[in-house]
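Left out: one protein chain. Kept in place: all the others.
Every chain is named by a letter (A and B) in the order it is written, and numbering of its residues begins at 1.
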Amino acid sequence: MVDSKQQWKAWLYLAPAIVLLLIFTVWPIINTVRISFLEGYNAMSAVNGAHFKFGFGNFKKVVEYRGFATCLKNTMLLCVLTVPISTFLALLIAVCLNSIKPLNRLLQTIYFLPYVTNSIAIGMVFAAMFKIVGFSVEGIEQSTSLGIVNNILAVFGAGPVNWMNQGSSYGANIAVMTIYIVWNALPFKILILLGGLQSVNKQYYDAAKVDGTSKVRVFFRITVPLLSPMIAYVVITGFIGGFKEYTSIIGLFGENMGPVGSGADKPLNTMVGFIYDSIELHQGRAGAAALILFGIILVVTLLNLYVSKKRVHY
Amino acid sequence: MKVVLENLTKIFPSRTKGGKEVIAVNDFTFEIPDGKLIGLLGPSGCGKSTTLYMICGLQKPSSGKIFFGEDDVTELTPENRGVGLVFQNYALYPHMTVKQNILFPLQNLKGADKMSKDAMLERAYEAAKLVQIDELMDRKPSELSGGQQQRVAIARALVKMPRVLLLDEPLSNLDARLRLQTREEIKRIQQETGITTVFVTHDQEEAMSISDMIVVMKSGVVQQIGKPQDVYDSPLNLFVAKFLGTPPINVFNGKVENEKLLIGGNAVLDVKGVSDQEVFVGIRPEAFIIDKQGPLECKLLNVEVMGRDVSIVSSHEDSVNPIIRSIVDADNLKEVAQESVHFALKPHKVFIFNKDTEERIYVGNEKEKVEADK
Partner (left out) sequence: MANETMMEKDMQKVTAKQRVIRIISLVLVYAFLILMALIVLFPFYWMLNSSLKSLEEYRWSIPSLFPHKLRFVNYVTAFKAESLSVSLGQLFVNTAYVGIVSTILSLVVTVLSAFAFARLEFKGKNILFAGLLATMMIPGELFTITNYTTVYRFGWTNTFIVLIVPFLVSVFYIYLLRQNFLQIPNELYLAAKVDGTSDIKYLWKVMIPLSLPTLISITILKMMGAWNSYIWPRLVANDGAHSLITNGLRNAFTDTAGDIDYPVQMAAVALVSLPLFLVFIFLRKYIMKGVSRSGIKG
């Protein structure tokens, strides 16, 4: 029953949302796609009446740009490292949590804590934990802290490692980022996987127990298959999140996206970082980069879906 | 307040393009007398709920008019009609207490009807007392049993003192025992308040037991309107005959020849004034009399003794259904042979229907039966 009064009312209720979405969501989609195909587009000259040639120039520029390869490499590397590690750890923690009763709620709360943090703020804490303080001051005798992480390593007879100070290696930098990103990504994954585990019918486990199935076998033959939709979900969202990694690196390394002394090169910059670096002066180029990012995310997501379609048991 | 439905029709447009539209209610005309309890009865999808919603104002008729008394209410919104509606699943607001639920309709009154807080509370308690839930006013719906929730829903519908009370499948969510209790309760409340009440049900027993009048519907078309007993005793067509009564009526393929009704070649009844033709014969379970000389011979399947009555389950090759269920006096049981049973029939419990239109063409009357006994 569609009466005209209800129609009119519905549109009235939707009006604020629609107006805002038109300006800040729909128009940007159209416009960003448009300007990414206008070679060398920038808003300032556009206002002054400049005309831009239609073509793939922006995309070409982005791909040929030296910094872009670095950004792409860093982003990919972080995705490939953090998603499997965090998913595996989260799965292990979730399964363990699901098997215990005492301390369950307390531990759940603790594991969730990293979620309610400011990724810049805690990034700064991680930096403090990894950094050597007083290291670079020459000539003047000063007490030096190697950073708590190196202190702990020393207990096991390892280190010290120059994680992120001036002159630190790329591998050490990536290691710090991976640790931080995994730490940050765990809560969400644990929550989703634990939710999945709790909805698994207990009868499957009882049946397995009656059959005398071993715990390891239960994990791989029952838990993982039954949980596969949730696992697929956290992997997909993990990749999407990984491709958008940016603020956690700012938290760790600051706005120059690299250890002190790396200057304007931003050796640890990411795709999103690249987009924001061009946003103020080269909107056309930023748009092209955003479309490339969107394309990559789309391909990876579809790839994930394809794999999970073959592997996921619903 | 009498309620008049005049050529009421509701057509739902088809959901898919080019699909068929659905005629939910077709040309329904009826005058509901003031202060009566009316049951709208029919299988699901027959248009009974749509009729109720149109009386209520939640759905607009495609054509036709609705009057409350002399007022044409066809174009009025529900709140301006003065109706109370009780939903099948009660639709109590789960976050409000019983009291808040009952008060809710009163708080919506505007202008001249606006009431003071005390007056509202008094009204709410009055309504609650009527349905005997005044002890439960501070509970939440989730803390009540199904029957109690039902009462709250009725109290909420009554609190505005509606001109017409509408109940949508009021008993379907209750268990068997509560159902019996609640239907007496509805009858009592209706009689106490004297509000014209319309309720919808698919359960013929429920409708028969409490209604002053019943309306039997099938695919949007009214089949018969009348007092429950009249409709039962004199169904206008095969559908109505089949729909009313438990156990249901037994239907046979029969033939009329020379004013005699034949089932399986045997003349079972005299039928004056009926021309020769193939017919359906409807025989109520209570129409069977065990009689060694009886003309209707059936194959005996089972005898179920249920205290006062005995139900005989048998079969006959001209029966439309695989089994025939008859209810007879326990006294005559010794007449039953091992393999077959012979019946005589009470003429006024036998109906003859046209084979094509399924309209009733004959029913015997009680006098004839008395004559036959002589």
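Brief remarks on what is shown
In the analysis below, a residue touches a chain if its C-beta (ideal position, glycine included) is under 8 Å from a C-beta of that chain, and two chains touch if they have at least 3 such contacts.
Note that the structure is a prediction, hence the values are computed from the model and not measured.
Within the full complex, the residue among A:Ala50, A:Val80 or A:Leu113 touching the omitted chain is A:Leu113. Of the candidate positions B:Val83, B:Val98, B:Val215 or B:Ala287, contact with the hidden chain is made by B:Val83. Checked against the full complex, the candidates A:Thr178, A:Thr213 or A:Thr247 give a single residue touching the omitted chain, namely A:Thr247. If you put the hidden chain back, the residue from A:Ala50, A:Ala69, A:Ala128 or A:Ala158 that touches it is A:Ala128. Note on the undisplayed chain: of the listed residues B:Ala24, B:Cys56 or B:Val341, the one touching it is B:Cys56.
Residue-level contact of chain A with the missing chain is found at 1-2, 6-7, 9-11, 13-14, 16-17, 20-21, 23-29, 31-32, 35, 43, 47, 89, 92-93, 96-97, 99-100, 103, 107, 109-122, 124-126, 128-129, 133-137, 142-146, 148, 151, 165-166, 183, 186, 188, 191-192, 195, 215, 233, 237, 240-241, 244, 246-247, 250-251, 254-255, 260, 272, 275-276, 279-280, 283, 286-287, 290-291, 293-294, 297-298.
Interface with the hidden chain, as seen from chain B, comprises residues 56-58, 77-80, 83-85, 87-89, 91, 93-95, 104-105, 108-110, 156, 160.
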